[in-house]
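Only one protein chain is missing; all other protein chains are in place.
Order of writing sets the labels: A, B and C. Residues in every chain begin at 1.
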Amino acid sequence: MAGNSFGKLFKLSSFGESHGTAIGGTIDGCPAGLKIDLDYIQQELNRRKPGQSDITTSRNESDTVEFLSGIFKGLTTGTPIGFIIKNKDHQSNDYENLKNSYRPSHADYTYEKKYGLRDYRGGGRSSARETACRIVAGAIAKLILKEKNIVIHAFVKQVGDIQVPVNYDKLDLSKTETNVIRCPDEIIAKKMIEYIEKIKTEGDSVGGIIQCVVNNVPLGLGEPVFDKLNAVLAHAMLSINAVKGFELGSGFDSVKYKGSELNDIFAIDKTSNQIITTNNNSGGIQGGISNGMPIYFNVAFKPVATIMKDQQSINNLGEEELLKAKGRHDPCVLPRAVPIVESMAALVLVDFLMRSQSDKL
Amino acid sequence: MAGNSFGKLFKLSSFGESHGTAIGGTIDGCPAGLKIDLDYIQQELNRRKPGQSDITTSRNESDTVEFLSGIFKGLTTGTPIGFIIKNKDHQSNDYENLKNSYRPSHADYTYEKKYGLRDYRGGGRSSARETACRIVAGAIAKLILKEKNIVIHAFVKQVGDIQVPVNYDKLDLSKTETNVIRCPDEIIAKKMIEYIEKIKTEGDSVGGIIQCVVNNVPLGLGEPVFDKLNAVLAHAMLSINAVKGFELGSGFDSVKYKGSELNDIFAIDKTSNQIITTNNNSGGIQGGISNGMPIYFNVAFKPVATIMKDQQSINNLGEEELLKAKGRHDPCVLPRAVPIVESMAALVLVDFLMRSQSDKL
Amino acid sequence: MAGNSFGKLFKLSSFGESHGTAIGGTIDGCPAGLKIDLDYIQQELNRRKPGQSDITTSRNESDTVEFLSGIFKGLTTGTPIGFIIKNKDHQSNDYENLKNSYRPSHADYTYEKKYGLRDYRGGGRSSARETACRIVAGAIAKLILKEKNIVIHAFVKQVGDIQVPVNYDKLDLSKTETNVIRCPDEIIAKKMIEYIEKIKTEGDSVGGIIQCVVNNVPLGLGEPVFDKLNAVLAHAMLSINAVKGFELGSGFDSVKYKGSELNDIFAIDKTSNQIITTNNNSGGIQGGISNGMPIYFNVAFKPVATIMKDQQSINNLGEEELLKAKGRHDPCVLPRAVPIVESMAALVLVDFLMRSQSDKL
Partner (left out) sequence: MAGNSFGKLFKLSSFGESHGTAIGGTIDGCPAGLKIDLDYIQQELNRRKPGQSDITTSRNESDTVEFLSGIFKGLTTGTPIGFIIKNKDHQSNDYENLKNSYRPSHADYTYEKKYGLRDYRGGGRSSARETACRIVAGAIAKLILKEKNIVIHAFVKQVGDIQVPVNYDKLDLSKTETNVIRCPDEIIAKKMIEYIEKIKTEGDSVGGIIQCVVNNVPLGLGEPVFDKLNAVLAHAMLSINAVKGFELGSGFDSVKYKGSELNDIFAIDKTSNQIITTNNNSGGIQGGISNGMPIYFNVAFKPVATIMKDQQSINNLGEEELLKAKGRHDPCVLPRAVPIVESMAALVLVDFLMRSQSDKL
């Protein structure tokens, strides 16, 4: 059953395979009157696109978005925004030899069994190429959030064992885009890059953790009881390829503390005269609803399954086969995943902003 | 906006506050002809109900479910199954003194600000009491899964720092229900219970991790790209009160390994002659779709926010106040949360079983 | 698949059979802070309830609604409003003899074949008894509409061949409730009542047309392109038992005119200085969106299928049988259907009011 839409009021429906004619989608529910900054959207796409640095795949795609509807004289009209991104550098022949193979920890096997057939070129629909569409919708969502002064920052917190030892509040997030790994701590960033280069030389891959922070979220976003803001954020993040885990605020570490240690104590902020909490283990969400503090969460990515090493497998005739290393790959998807995490967070937040409009009479 | 329904084809819509007349719900989309085993459903409710042991809250509720529709002569009719659970031991007066207070790390503050008013009796809708409705629906979902031989087992893997050092595949899960903490490792269980008793004496609370395992899941459940099976499981789990994190298979630990170490290698199982993977870091899901291996995931719970210690806070007049310890509480929600995790997993799986019926022509 | 919910943002999920313990439902998405006027809701239920006059069925139900959640100190809290209406006078034994029979033009046959079994007591879920739940939700929706000064009036326009020859704008709708047939033209009303009494004596039934008018609808409700306001109104009306047709404004008669005759010409209203149309063949909706003029539409009801005459049929063994007239019935459902039509219209309008909140930035 249809699972290619995300959002209730601000809804992205996407389509497209890695090596088809184009990928694309529709954004339905975007309010009218929003100024569409095409340069900004393209910049966001550039943050995700392949070939942007030595530590990403060398596939060459300009990832240029073409809008087909929903925008008139630079403004959204309230009608659906249709868009496509043409696929260019799809070396489909690279994949002809894989048509009977099941690559380990890819979706080849599950897609073929689920549907009875599969588009085996570059992973087809299961390729992370589809995330470019999320960036387009996410960029438009961010333009809406900007109007409300809501800002989303994601960054690479950990690669392999190399991690930034502190949370967002101890970091200068304006530095995230100053290096190719997108880590605001420059010393750690350097180590991460060196490590990824080493992994690349080995023909291997490595995972990591992205932390995402959202500032200036209004109080009251999130819905009891099944659509808690954290629940939908988790849904959003786990829908991204290679994601294995999600944690809000103090997350898995919460188990190490007692309630008396972990509870966030309310206080009055002397400057703003607003209610705040003196710590933020809740990650900005209490009872599934934003409490006005920064929202932050971590997203764990596994090492990408494509590696430049021979691997043993089974093909669709049930025979053993040795998969030879071939093609191109990302030794570490983390830097390209940063804007994807931000985009999905933006889609969630805009949707809940709209949903909250009918909270009170 | 409406957020009190879960599921697309097998859908639970629930209602009810901690101290209202009753909680309840509707299950819409249950196939006709299912034999309803009332004893089993009540047993499941008993696993969650308060007062079941010394390490749970002493609130006294029989949690007896009354079915109002959708069942005729012991069989489901295909029409919605309405049910209620009356609230009995609601000592609402305990809460009158809290009507202006915001308890730390509870939902008091966010509900009041979101809606402009709140039912302050026992947390109202934000109370975990609503999870009893999830158990009812989950038990019916499990009855459907039984027909397909699909079995769900959750257990307490960690409390505070005390953890079972291995995963489900090294444990005898039939022992989970033999102790009040619901941990299949009896030695660890004993330590956990002792620790919780100590925490209870301190008037404090503690969190932990539940691991959930699903066996015999058919290949092909889960939908590209936004409704990956893991994404909806994460949504389901993060919708449970006090949950702070979710991880599938190798989860957050995935970052410690290289792709060549973590990839799940396909092989032929000698007994069944089926394709399996020799390890299961994927946690039974690849590309968002079940691959026939056991599904397993971890869910992190924070220490429950209610503690029997005085806490500093701010009230809704913006004044500082000292919240005095009072009432009843669970020092550790983990044992009661085991059936909730199972129930939410069951709801997800039944929904995706139904969704998969239209995968192929 | 689940089809017992209506609405996107203001959502009713209902359950219940004619002869089960109770019918009921949940309203999810009602804004917080609405004052619940219980007397008004009961009054609305009384307009639909059986036994209210000589021309309705003699089934005796008080149709008393019990609210279980979502209301605190007389105000809605923003959380789901659960409610039940107990079934009292269910003479189920009347139906035991019908358990193998398929009554003509009832849902006995289709339910049994769809689901493999059926609750044969009084039509089970297919009974119009479920519409009482629509009244409860509709009454709450009307309370919201009242706050916006939006008023819904339905009335009986036609019974058999007896019809009010003019539309709403030539009628004094305040007279609708002055007679048991709910027709504002007193002379026609009298004829209708006499005709229904005659039909009742014959043991037969008769249908008719209800016209529904909504005044003061704000401009801009309705969504392109599939959720046009008229499309969702049609959906709502055709979901009512015994409804066979829906037409907006000039409706089926539109085919008799040329475009130049039928087009609604814009003008400036001298009093309000607002744009109006000089006629209203559009029925208040243009391009699927309300234009600020009164919305009006007609709903056609067939004669109720239950009659007090013997009828030939086939039973579920494939044998011919003569169904003997027995039990109670409505010779004409129109007067009881008036509040149902209004309720469904109210549900649609409140939902679209909420949906329109995100039209513009």
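Just so it is clear, a residue touches a chain if its C-beta (ideal position, glycine included) is under 8 Å from a C-beta of that chain, and two chains touch if they have at least 3 such contacts.
Note that the structure is a prediction, hence the values are computed from the model and not measured.
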Among C:Ile55, C:Ala107, C:Ile181 or C:Ala346, the residue in touch with the chain that has been omitted: C:Ala107
Residue among C:Arg121, C:Lys191 or C:Lys228 touching the omitted chain: C:Lys228
Candidates C:Gly207, C:Pro294 or C:Pro339 - the one touching the absent chain: C:Gly207
Option touching the unshown chain, where C:Tyr115, C:Tyr168 or C:Tyr296 are the choices: C:Tyr115
Residues belonging to chain B that touch the chain removed from view: 8-10, 29, 31-34, 78-79, 144, 147, 224, 354-355, 357-361
Interface residues of chain A (partner: the chain not displayed): 1-5, 7-11, 13-17, 20-26, 28-29, 32-33, 66-70, 72, 75, 77-82, 84, 114-119, 124-125, 354
Residues from chain C at the interface with the omitted partner, ascending: 1-6, 8-9, 14, 102, 104-107, 109-111, 113-116, 125-126, 130, 158-161, 199, 202, 204-209, 219-220, 222-228, 230-239, 241, 243-252, 254-260, 262-268, 275, 277, 281-283, 286-291, 300-307, 309, 311-314, 318, 320, 354-356, 358-360
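Rule of thumb we're sticking to: only the chains that are shown with their structure count from here on.
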Inter-centroid spacing, chain B versus chain A (mean Cα positions, whole Å): 26
Contacts with two or more other chains, residues of chain C listed in rising order: 8-10, 29, 32-33, 78-79, 354
